[in-house]
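Got a structure for you, written out below as structure tokens; questions coming shortly.
All protein chains but one are shown at their positions in the complex.
Which chain is which? They are A and B, in the order written, and residues in each are numbered from 1.
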Amino acid sequence: MSYGSTIKVPFGPQHPALKEPEHFLFEVDGDTVVSVKPRIGYVYRGMEKAFELRTYHQNMYLAERICGICSHAHTTCYAQAVEELLGSEIPPRAKYIRVIIAELERLHSHSLWVGIAAHEVGFDTLFMYVWRDREAVMDLLEAISGNRVNYAMNTIGGVRRDLNDEAVQKIRGVLDRFEKNVKGYSEIIGKEQTFVKRTRGVGVLKPRDAVSLCAVGPTLRASGIKSDVRLDDPYAAYDEIPFNVITDDGCDVFGRTVVRCGEMLESINIIRHALDHMPGGKLKVSVSRTVPPNETVSRVEAPRGELMHYAKSNGTTKPERYRVRSPTLANLAAVCQTLVGVHLADIPIILAGIDPCFSCMDRLAFVDRRGGAWSCTAEELGGGRGQ
Amino acid sequence: MIAYDIFQMLVFPGILFLFCLAFLYEWIDRKLFARVQSRYGPLYTGPSGILQPLADFIKLLAKEDIVPAACDRHLFMWVPIIYAVLPLTALFIIPVAAQTGLVAFEGDLIFLVFLFALTTIVVFLAGWSSMNRFSIIGGVRSALQMLGFEIPLGLAIIGMAIAAQSLSISEIVRWQSGNWWGIWLQPIGFAVIMICILAELEYVPFDIPEAETEIVAGWQTEFGGRRLALFRLGKDLETVLVSALVAALYLGGPQQLGFLPPVAGFLIKSVAVLALLSFARALFARFRIDQMVSGMWTYLLPLAILQIVLIQFGIGR
Partner (left out) sequence: MSIAREASKRLFSKPSTLRYPFEKPTVPSGLRGIPVWSMENCILCILCQTTCPPAAIKMTPKGPDAGIEFRLDRCIFCGECADICPKKVITMSDRFELAGDDRSKMVYSYKKTLHIIPEEYCVRSD
């Protein structure tokens, strides 16, 4: 290595810092990152095409498996999209149950993130502690829905399972204990100087950049911008439940940690409010199998940010076109911006700071070394119709 | 007698005993680290998993030995052996089973500091010879880390030498049996040496050269099979070395405790030091290399100098 030259350090597709495979090529000068080139496409599964080959009812389970951690967010978004295509309204009890499960999922996703962030900075003890306490939420979800991930609670027209009194009691008990744990861990994170030194001032994303690069979720809220789909465009029962949107002015990874810990406490309050005010009634309405021609966009606030599904129907039992835009895809440009000029040692925690879920996000990537732009029409790609 | 000397050198308290201690200390470290984290640690190999380090060693010996095509072959071959042998050599001068070590001469403390420096150079060469960008970064970080901790470590070691008026570890141990232990006389020095030891062993918060989430395995990335087994053995021997060193300098070393032989006193004290190290390992996150070096020079070096100044004024002699 001669003075002044840079070396290229590849992160991924297999790397201990990344929980899912993507490729980031860093150009490093000494200890400082000069540039970063992301390359995606390693987990591409052809989901959007798979949606076109199955009926709406079967697609519910495909949507669930787009991602493991935010599976309920995907099914809620999907169910909302199809219900809008059909023009049907789900019963109020179903809306409340969707909210409760969504907030429980936010709890388990954010505590997973706290553990992973601690692991990325070498704080394995906090990682083990948080994941042990997260098991309480997982066991609760298993008791309510039948599975620890992929809850399959949603169906087109409502929900499949009910929350009986025993389940409600169990939820309240778990929430009380979990709230104490979350408060304890927030205190540890705030006081532990090694963690604070690794995350404060690291991965700074100024508010103007955050907005212009279309960041979403806690990444955006940690730059001081109050933007949350549950507030701006309420879905399910969020228009009836009061809650606070947590923001922080830190603009760095520590700010994102604070936002997520605050969101966990807010989720606990939302669940308690929903349990107190849950209406009775039916769980679902029956819907027809064929969907009239229509198109719609549905948005939910997944734990990672704003999740959008676009659906287009053509009067048959299978969708004509379905598109998923997950929050990590929106945050990717923002995180690449924050990665320039940092120390090499900060890369894992900054990448982990956006809570990357590359399986939701992945797109087909076409690498053309001859350069130049290219485009192809829908007909060349196979018409976009099923088969 | 020659036969007795060879027995001492090879079996007790020589090489075989030190290898057993190395595996035992690794087990203690892993069990403590695991219990702090609410997990079991090694559990099934032998009673309570005590044979796990030995099992890992044997498994690694049986694995395929891959040598990267672009590496520096000679260095790549010799570095693991030297890394395993250096702490073994250093352990001969530290009293383990009696008041004097197997080898004792005036100035063996300086020899020990020299061996510490050699170990870091060997680590750097290990990273350099692998010709892998992660290894190079790890090796460079290790050398940079030594810049941070070496001077406070030297000062903390010298503190006790000044008090005992000798540069031989065996003399310092003998001096402590007639006076107070080093930890009561020089508590600041004890704190400084414990922190520097964490950095020397590359334990969290100073496991920067081997940061798993950043540079895969740091300077050990390209080594596998027998070479990795030797590296791990070297690391375990280093653990024994530093806990033995702190026990000898600050806790009085092998002393007769009632009816127990001196080696029992040594074991208890060095295991106590090891327990403190393992517990400290579990409490912190990892520093960045620039934070580590600047923190060492800003905070630890003045503390070490303060200790030496206090000794000159008569406190802690």
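Everything below uses one rule, namely that contacts are C-beta pairs under 8 Å (C-beta built on N, C-alpha and C of every residue); 3 or more make two chains touch, one makes a residue touch a chain.
Remember, it's a predicted structure, so these values are computed and weren't measured experimentally.
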Residue, one of B:F7, B:W180 or B:F279, that touches the chain absent here: B:F279
Which residue of A:Q58, A:S88, A:N269 or A:T316 touches the chain not shown here: A:Q58
Residue among A:A73, A:A94 or A:I144 touching the omitted chain: A:I144
Chain not shown: contacting residue from B:L18, B:L32 or B:I197: B:L32
Residues of chain B (touch criterion as defined above) contacting the omitted chain: 32, 34-40, 43, 279, 282-283
On chain A, residues whose C-beta touches the chain left out of the figure: 54, 57-58, 60-62, 65, 125-126, 129, 132, 135, 139, 142-147, 150, 152, 160-161, 184, 187-188, 191-192
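Note that in this section only the chains that are shown with their structure count from here on.
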Length of the line joining the C-alpha centres of chain A and chain B, rounded to whole Å: 44
Sites on chain B touched by chain A in the complex: 36-39, 133-134, 136-137, 204-205, 207-208, 211-216, 282-291
Of chain A, residues touching chain B in the complex: 1, 7-9, 15-17, 31, 118-126, 128-129, 132, 192, 194-195, 197-198, 343-348
